[in-house]
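All protein chains but one are shown at their positions in the complex.
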Amino acid sequence: MSTEKRLDGRLPHELRPLSFEPGFAPHATGSVLACFGNTRVICAATLEKRVPGWMREQGVEGGWITAEYSMLPYSTHDRKARDIAKGRLDGRSVEIQRLIGRSMRAVVDLKKLPGYTLWIDCDVLQADGGTRTASISGAYVASQLAVRRLMADGVLAESPFTDSVAAVSVGIFHDLEIADLNYHEDREASVDFNIVMTGGGQYVEVQGTGEEATFSSEQLARLLDMGKHAVAQITARQAEVLG
Amino acid sequence: MSTEKRLDGRLPHELRPLSFEPGFAPHATGSVLACFGNTRVICAATLEKRVPGWMREQGVEGGWITAEYSMLPYSTHDRKARDIAKGRLDGRSVEIQRLIGRSMRAVVDLKKLPGYTLWIDCDVLQADGGTRTASISGAYVASQLAVRRLMADGVLAESPFTDSVAAVSVGIFHDLEIADLNYHEDREASVDFNIVMTGGGQYVEVQGTGEEATFSSEQLARLLDMGKHAVAQITARQAEVLG
Amino acid sequence: MSTEKRLDGRLPHELRPLSFEPGFAPHATGSVLACFGNTRVICAATLEKRVPGWMREQGVEGGWITAEYSMLPYSTHDRKARDIAKGRLDGRSVEIQRLIGRSMRAVVDLKKLPGYTLWIDCDVLQADGGTRTASISGAYVASQLAVRRLMADGVLAESPFTDSVAAVSVGIFHDLEIADLNYHEDREASVDFNIVMTGGGQYVEVQGTGEEATFSSEQLARLLDMGKHAVAQITARQAEVLG
Amino acid sequence: MSTEKRLDGRLPHELRPLSFEPGFAPHATGSVLACFGNTRVICAATLEKRVPGWMREQGVEGGWITAEYSMLPYSTHDRKARDIAKGRLDGRSVEIQRLIGRSMRAVVDLKKLPGYTLWIDCDVLQADGGTRTASISGAYVASQLAVRRLMADGVLAESPFTDSVAAVSVGIFHDLEIADLNYHEDREASVDFNIVMTGGGQYVEVQGTGEEATFSSEQLARLLDMGKHAVAQITARQAEVLG
Amino acid sequence: MSTEKRLDGRLPHELRPLSFEPGFAPHATGSVLACFGNTRVICAATLEKRVPGWMREQGVEGGWITAEYSMLPYSTHDRKARDIAKGRLDGRSVEIQRLIGRSMRAVVDLKKLPGYTLWIDCDVLQADGGTRTASISGAYVASQLAVRRLMADGVLAESPFTDSVAAVSVGIFHDLEIADLNYHEDREASVDFNIVMTGGGQYVEVQGTGEEATFSSEQLARLLDMGKHAVAQITARQAEVLG
Partner (left out) sequence: MSTEKRLDGRLPHELRPLSFEPGFAPHATGSVLACFGNTRVICAATLEKRVPGWMREQGVEGGWITAEYSMLPYSTHDRKARDIAKGRLDGRSVEIQRLIGRSMRAVVDLKKLPGYTLWIDCDVLQADGGTRTASISGAYVASQLAVRRLMADGVLAESPFTDSVAAVSVGIFHDLEIADLNYHEDREASVDFNIVMTGGGQYVEVQGTGEEATFSSEQLARLLDMGKHAVAQITARQAEVLG
């Protein structure tokens, strides 16, 4: 494992300071401000008594979890126009919110959300790389907080969660394999991976992309391994916060 | 002046606890979390080197200030669908963001923002009545913080502000004339006013509406007076925060 | 009261020639062409046997009144692009149609429109300032005509109207306080008020804006007073037309 | 030629009362209210100093004529939702406005509108069948009025018109071949033709449709002949109005 | 009849090589690739167990046929942007798909499609003039194939077809009256007709347009006659393919 220092002083495999601030959006059923260094995302989970149209039409039992992701206009250094100003959700946001939804559904037994939709909202307050992995990691905490409250209130009989879920980015930056890329590293990286795993060490999603570049089988194996260790640390932090 | 107590224990003319937390969105040029009781609005001001198309086409000199207002989906007790999910900005948001923009422009000399647009973003994190008046009051603080930073950085030569600006709601709730209505009061009020005034005590905007009701000249006069005193307190709080 | 003459020869408090031409759109339930000088607005009221979705969902009894406002492309000196060509309603139109709807609902007992929506359409045929106040004043006449026809036809058992409603603009133009501003005056005015009142002299709505300017308590009081007298004249004219 | 009477008392080939009321929309360059019986259409022509993007890009010389067609919500017995409320122009309106534009361009030398676009707006105030043919016939009068004013004002050096243009509907209603169908006839007609011709007797456009029906060569020939005579009468009326 | 040769060697009345390739889109109920020379259109007919909303609301019995038309981006020499990229269907496509739908409905007894919608999709793979007439001619073959399969599968009890339908373009190109125009001829033509007829020789639709030009009664008569003979040849080819 390389001991070369990164521009912000971190070792290659080292995560940024990580925190989850619960109760950030008090009107949501559960919420958290997830911070990975300067990346800060408001994650909120809200229960709605209603399932999507396709479930009703096809007579699918149980409930649903869906996610929406957005960058607040002031989350980036240059102001980012709102989706509504452009008239449509950009492709990147669509991809991210679909990923968040799939990640949550992988650790939930939808049968145990009978007739409900759990909405996961992730709004980026400050962006410095890794907003999607912070969103997934925070979405789990917000949803778990929501579920606990719904069980306490007698709305849900038992927890629909089968495991926890967390995510991290890994990549190759100037030939160095690193974890938890910040904006500068992400922008310059030749290879960029997002790894979503359960607390039990199973993969949920692996997305790796060469940005106008490619990568070998050996690099792929090392990046997957680095990601596994990084996710384990985030899982531990989630558990601490949830107590 | 009535001394009848309101449901939350306030006197009719009494404001809710008021605070402005600066630097809430660090990537904005200036930002603040404006709190009027449980109403909490993220206000951010961002400078862009560019003026709107109509100014370039008509050769208008100086700069521009424009505002965007949105309620985050988890700001309300029942989740509020995003504008982009509905495909359009709702009429209420359009009215509010136009009001915020006009209010700011009333205390700014646009000539002193040559070639720039100052974007004001107001995103409601938690809604409990009075989000538009909290937005205006917070927008002034965020903008003033932005201007100070731009002057410190040498981007602006002098401050474009000619005065401060703040806003409050007043209304009639079960025959009682009250200030700074919370959500419950606002919903039940027969008459609802939003009053925007400068630090110097001039009116910028008066918007009073009977909600399927009407009001007399005498009531109007008393509400305007109550609003004037309430704005003065908010102005004082803005000055404290800005130091 | 000032006796200074305005550019078009009117005294400061003097209204433009005012007329309401009934039956202008024969397929509407009630209609009128409302003329305030060169401002001409087609106002039509049409009954639909159906209430909005939110009333059905929330089980609200009674009926509803809603308004739509549009400027015909040839109503202005430079052709105004249609809303559909721009793909969305502009913010100003949204504000105006919401104001028209609220104004009408303030003088109507919605319980007496059981299961019905009364659509108010206001299309500006020629614009010379004050299109929103002409719209409100004409909308009342069109609606009253519609109601009379619906009562004659046995569709409505009794009139839902509790009073009449009319509106006027007042403002400050080169330091002169004036009523019923034409386009030129409106464009140059530093302060612009729209006042909506009932026939009984109660306020329904007061909207006053400093256009990149502010106004004092004294100015506000005088403008409100001028507006009250102006509305009374419009109310008288409505009564004459309705017979 | 049949002498069987129609429901409204007309002979098969007989037109409804026809009138053109000039100056209906004073802010347009030229305007007219075109009435074919109870079908009444506001036709307005407005000059804009600018050509469409494709002409600038392709370096096409001369000018352009384009048309927009809309039915006002209260023009029909059941209120018709606005295009903007549905978010898009309906297919029928698209077809009609393209037809109006082509009809006008067939009698205009676009080279003689150098750098200009002539906008033709047709808004149906009252619909009783034949709104598209009334629109075309009225559009010609409005445009001719606009051109005369532009020549008087020295904006145009010479008239771009090479001929006049007018249109009429003909069709088969319960086996009877008739001209200028009203709404009831149009709705029940098995075959429906719109015929656009010049004052000089040349065809500009022939659009004939069997509505879930078909027609023979002989019927086609007789309908074309009936249309020719009907257009000649409309042309004569246009000439009278234009003096 | 003129014997002057056209640029591609055809006589004035001569059609391009014509073919229908069945089964081109195997997942459709019926499909064909319709080729008129280099114009190639994928025509597919798909049955859906459901009628449009307006039929359900108005209680109209039977079924419906509707068409959608689109040009694939690579069907033209310069790439044509997709409708979704522009956010709306262009006016020309709207006109064409309405024409295809009407043409099919003219030869179908909708009562014999009880509760069903037959969707006709026409996607242009290669465009060289006459895409709308190729679409109609191919749509008939695809629909007939679909109907035969649905009857074989016992979904439909009897054929809803009352006749066949086919279409051709005719026009005037440099004073020569010609049939089945290719792209070059279509572009330069002063007059352009689309003629839709049944196998039995009845007209369904006649659409003739002077492109910034006009045409006489004599020209109209000759073009209609040329179209009639051309449609008869296409009808024969359809019959061969359908066996």
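Order as written gives the chain letters A, B, C, D and E; numbering starts at 1 within each chain.
Please note the rule applied: a contact is a pair of C-beta atoms (placed from the backbone, for glycine too) under 8 Å apart; a residue touches a chain by one contact, two chains touch by 3 or more.
What you are looking at is a predicted structure, and each value in this text was computed from that prediction instead of being measured.
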- prompt: For the chain that does not appear here, which of the shown chains does it touch in the whole complex?
  reply: A, E
- prompt: Given the contact definition stated above, which residue among A:K5, A:R88 or A:H174 touches the chain not shown here?
  reply: A:R88
Candidate in contact with the missing chain, chosen from A:E14, A:E48 or A:E205: A:E205
Statement: Cross-chain touch to the chain not pictured, restricted to E:R79, E:H174 or E:R187, is E:R79
Task: Have a look at E:R88, E:R149, E:H184 or E:R222 and name the one touching the chain we're not showing.
output: E:R88
Field: Listed residues A:V60, A:A85, A:A213 or A:A236, member touching the removed chain
entry: A:A213
Query: Residue-wise, where is chain A in contact with the chain that is not depicted?
result: 88, 91-92, 94-95, 97-98, 102, 105-106, 110, 163, 198, 200-217, 220-221, 224, 228
Chain E residues touching the omitted chain (full complex): 24-28, 31, 38, 42, 44, 46, 48, 68, 70, 72-79, 82-85, 87-89, 119, 121, 123, 125-127
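Everything below uses one rule, namely that only the chains that are shown with their structure count from here on.
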- prompt: Setting chain D aside with everything else in place, what contact-connected groups do the chains form?
  reply: A, B, C | E
Message: Pick the pair from A-B, B-C or C-D whose contact list overlaps the D-E contact list by over half.
response: B-C
- request: Could you say what rotation angle superposes chain A on its sequence twin chain D, using C-alpha positions and rounding to the nearest 5°?
  value: 180
Statement: Here the gap between chain B and chain D, centre to centre from mean Cα coordinates and rounded to Å, is 51
Statement: Rounded to the nearest Å, the gap separating the Cα centres of chain B and chain C is 27
Statement: Multi-chain touching residues of chain C, meaning two or more other chains, are 87-88
- request: Indicate which of the five shapes (line, ring, star, complete, other) describes how the chains touch one another.
  value: line
